[in-house]
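Only one structure is covered here, and it is reproduced in the block below.
In this view, the complex is presented without one of its protein chains, the others remaining in place.
Lettered A and B in written order, each chain numbered from 1.
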Amino acid sequence: MDFSESDKDLWKAIYNTKDLLHCFNCSTCLSGCPASHGNPPLLVRNLARMVVYGLEDDLLDDDTAWACVSCSRCEEMCPMDVKPFEMILSIRKWQSANDETRVPPSIVEIYKRGYTQSVGTNTELRESLGLPELQTITKMPEMLKLYQEMLMKTPVVSENDYMFSEE
Amino acid sequence: MAEKKPTGTILVAGAGVSGIKAAIELAEIGYKVLLTDASPQIGGILAKLDNQFPSDHCGMCRMLPMVGREYASQYCMRKGLYHENIEILPFTQVKSVEGDAGNFTIELLQKARYIDTDRCNGLGECISVCPVEVADEFNHGLTQRKAVYKPVPHSTPQMLLVDMDACTRCGECVKVCPTNVINLDAQDETSNRQVHAVILASGVKLYNLREFEDAKSWAVSPDVVSSLAFERIISGTGTFDGKIKRPSDGKIAKRLAWIQCMGSRNRRQNRDYCSSICCMFALKEAVLAKEKGGDDVETTIFYMDMRTFGKDFYRYYERAVDIGVKFVRCRVQAVMLNPDTSLSMRHYDSQDEEFIVADYDMVVLATGQIPYETHKDLADLLHIKVNAQGLLPTETYDKVKLTKPGVFVCGSLMGLTDLSEAMSSGIAAAGQASRLLAGLDVTIIEEEAVPEPRAKDREDPLVSVVLCKCSDKVEKSSVDFGALEKGLKKLMAVGEVNIIDMVCSDEGKETVLDLLKKSKCNRLVIGACHPFIYRNALKNLAKKAGFAASLFEIIDLSSIVHKGFFEPNRSESGAKDQTREAYNELFAIIENLKLKPALHVETLPINQTALVVGGGIAGMHASFSLAQRGVQVHLVERSDKLGGYASTHVNHTIDGLEPVSMAKDLAIKILEHKNITLHKNCEVAATQGSLGAFETKIKDNENQENIYLQHGAAIIATGGVEGKTAEYEYGNSDLILTQAQLKTGLDTGEIDVSEAETIVMIQCVGSREKQENVKQDGQKQGREYCSRICCVGAIANAMTIRQKNPEARIFILYRDMMTYGFAEQYYTQAREEGIIFVSYTLDTKPRVALVDGKPVMTFLEPVLNSEIEIPADFLILSTGVDAETSNRDIGKAFNLPVNQDGFFVEADSKWRPVEFMKVGLYVAGTAHSPMTLKDAILQAEAAAQKTYAYLSGRKIHTAHAISRVHDAICVRCQRCVDICPYGARSYDEVLDRIIVDGATCQACGMCGVACQNNAAEIMGFSDKQIMAVIDAKMSKNTIGLAAQ
Partner (left out) sequence: MELCLFLGCNTPAIRPDVERAIRASMPELGVDLSDAEGYVCCPAFGAFPSTDDDSYLASSGWNLSIAEAKGLDIMVQCGSCYSSLRMGRDHLAHDETKLARVNELLELTGRKLECKTKVRHVSEILYNEVGAQKISQTIKKSLEGLHGVVQYPCHTLFPSEIVGFEESPRQPKALRILTEALGATVDTYSRELQCCGGAGGFSKSTPVEATAFVKSKLDAIIEETQADFIVVSCITCLMYLDNIQKKLNEAEGTDKYHIPVFDYNQLLALCMGFDPKQVASICTVPRNSVIDRI
């Protein structure tokens, strides 16, 4: 492994907490992780190690953080309280910030209609089940606009504003 | 008339092995000890353990005194404890401690047992009729017990009690009790006692699967057990007669797994400490499982660091590896119960980069300590506050001494301790208490005078036989006491036969005493039940009646006629057999007694001066401890100044201590003390003599003269030196240093790390590997042991560098981080500071290349399974601790053994850590093995206490039974001298005789086996006697009974 390119302060950019540094590689997080069954497996411990070492290139290329099912078992079981799930989210954030192709498309959906799904449009079905019409934000353009304006002040939206422009 | 001075009295709260040890030590000096335990038993955790590392046997009896052993206690410690000066108070809580050092008032709450244990005969009739069955705590609920029960099944003193929570008050036990000692309406009793000092030895709570929330999820099946429960499973007296079976279905378990650090090393649960003992515990259990369960037993230990830090621990680990114990470096998240009731665990194999799911029949959880709650409660009791760590506050250097004067701790209150540390700390705590009491106006308990021999003891043997018929139990039994009496009376040597009812009762004892006082006999045999219980009571009875101890025997009537003792409806022929058997046994004993000489003990002269070899911290501490108690000390130091290694190399430690200044202060105290004579520039040349009367020749190298010192005992405290190495290019670059060089360089400022980008440290350099693997220039360089101090030492240095240069990358390449106990917090802190720890194995040792004089490191990163190459500004090597080279010469001078590593070999690695086999010689500090400063001080205190026990002025008696020499037939071949394990025999060149040291001899009989001329004999066990017993047994003599 080429270590000369490693950035010893990378952890501060990714997951700036001493929680991470407490990790002693015990592997508890791996043992019960659902996504560790994947191919390639999500190896939480290894990701933590890569962050500590500051292996920037390897980390940027690594997709496995996105396989996490967010069950937080690792968080519950980690004896050193590294808060591995928070670390996974932090890696994703760092990847999104440093590689726009990592920005999840779902946030565009949320920006545009408030949800990842088309909520409240299945009126017929809902009626057949005896359900009322849903007051979704999609149906409240004024409010949606306020939400969008707010999001526009956040880094991911402002820095990638081209993704959110109306066609 | 002056007021009578009080007897020095000490409370020892907690009767586990460390508390018992402390109690024995103080009782041996002559102080009165109150030994309490909150549980209904004594013996603590050790009562459950049949097998102890490293011998895998029990060795509990080795904690008993070696001199005066016939008086101090009974022989088997697993069965219980007896000492005239110890008041044992089980089931007793200390409710309050008021007052100050030298004047404490303690309030004791003695919980009701509902059984008067002084009068209970312990036979357990009540147990057999009790209808209630509940889970037995002793076997961790793996077996059932009754509501009336023995808390430790194998203990023999009367320890029965009624569990009132389970009791239905049916009253069956009361009806059946032969001695009428059960009172179901008994009440708890409170009492106030005055003591001069308090020793806390109550141990700590252990993590368990029933109580702790996060632990419960592990208990997916009864086959997931704690390590202590597993001890009961493999115990011969345990749940399955020593077979390894599953609690769930009783099937033989072949696939076993251990999970380490259960409840420990867990920051998330506020348990960021190591429990210290679990690694060795698991190793021992895995080895035992293999040995007891057969070759096809598979054992796997899931671990993070194998903490084999103590003396010989690493060799035991190597043995475990050799016999096939598997080690997996992974902390697993959960155990899953498979449908077929097997247990499954999943772990990641970093090397093969794959997940492995494996099935097991049983899983053993290494459950550790839960200290904070216990410490908090004790602190409240003492009206003090716990320290920042949440523990009882101790003196800076004395682990056993609380900051509150007059209160001391030992055993697992210091953090879980292995047996050896439990023993050292028990002795050291006793030592500290004795130092306190030595300065108080208190007395010791005077020993009863050894009875003068009676004239009639030398007359022809005439035996008095006393037989107990145990109420009407025996009347209904199969033994025909009438026939027995008639038969015995026909024997020439029998003067009288008395059949007594209930010798165990007060009335019974009085009757016997009256009879014996009038007796014209000079020898005595008493036949009763359970000699372990009654031995001391009966011995005292015999003594009061004037019988010489050596002319008195006890026979266990109940086990001789065991099969039919309490079975009334035996057939007539069966009854005859029983009676005949009893007769035969008594006949053999009488034949033996006939030939027994009247033995009397010798009182030894004791020179109340101690010799201490080595003026390092341990030697100085031991000297001062003794001198403070009025013992004259000769302190011999080879160099021209006091202080040793710590005083020159360790300015400050990670826990904020400053050994250099401490050593300086101590040295001044030593120089000023009137009881200490310092011999600088001197070396031990030769020594002779035995306990109480040694003479040692020391060579004064400065003045070129020999000095002869007379002393009663000696402490060896020679210390150690930093290990050497030629590995990792050491010596070829100024940038490659040892940890000591770095430390000194950092302190003096000669080493500048402010510009360094990368600093790499390598642990275990030349340590913990087979010696033959680490040869340099044909020389063995290896240390096949852990040096114990290097991991924390490296962390301390790394933290110092971090302070000077926060930007440097610091890598510590380690094999297993030995930050045991509360030192774990330093490891956590170091990681928090960004120091990077990378593990390596013997197969993946780091490599170093010098490029332009700079070390370039290549090492395997085991988590990512790839190699890292990185240039280092400094490479620091942890080269461990080597034994002092002079140890071998000193060993030769004192005739003391030195092991292959050059450290002294103590009498027993677990039970007698600071003693040598030869009584009167002790070891402390790194002369024993590498250890921390605080541990060296602990050992020094213990060694000083062992010394003081003999030099305190109390009389020392030899035992009755000791070995002696038939001078006339001895050919002086000295085989006996070589074979004696205690060093009790020596050859005196001037007298041309073999000399036996009466205090040291333990009457083991090895000399008798070795001697080819029958010139070595154990008094009281002559060949004639032995032959007479054999003849008696073979003859099937039924003279008296034949008439029936």
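We adopt the following convention: contacts are C-beta pairs under 8 Å (C-beta built on N, C-alpha and C of every residue); 3 or more make two chains touch, one makes a residue touch a chain.
The model shown is predicted, which means the values in this text are computed figures rather than measured ones.
J.: For the chain that was dropped from the view, give me its touching partners among the shown chains.
T.: Output: missing chain touches A, B.
J.: Have a look at A:48, A:80 or A:157 and name the one touching the chain we're not showing.
T.: A:157
J.: Can you name the residues of subunit A that touch the chain not displayed here?
T.: 34-35, 37-40, 42, 63, 66-73, 75-76, 83, 85, 89, 92-93, 96-97, 103-104, 106-107, 110, 114-122, 125-126, 129-131, 134-137, 140, 143, 146-147, 149-151, 153-157
J.: So which bits of subunit B touch the chain we can't see?
T.: Looking at subunit B, the ones touching the missing chain are residues 213-214, 216-217, 334, 336-339.
We take it that only the chains that are shown with their structure count from here on.
J.: Between subunit A and subunit B, what is the separation of their C-alpha centroids in Å?
T.: Roughly 56 Å, centre to centre.
J.: Tell me, which parts of subunit B touch subunit A in their complex?
T.: Spelled out, the residues of subunit B in touch with subunit A are 261, 265-269, 304, 329-334, 345-348, 350, 355, 809, 827-828, 831-834, 836-837, 839, 861-864, 866-870.
J.: Can you tell me which positions in subunit A touch subunit B when the two form their complex?
T.: Where subunit A meets subunit B, its residues are 1-4, 8, 18, 21-32, 36-37, 41, 43, 45-46, 49-50, 52-53, 73, 77-81.
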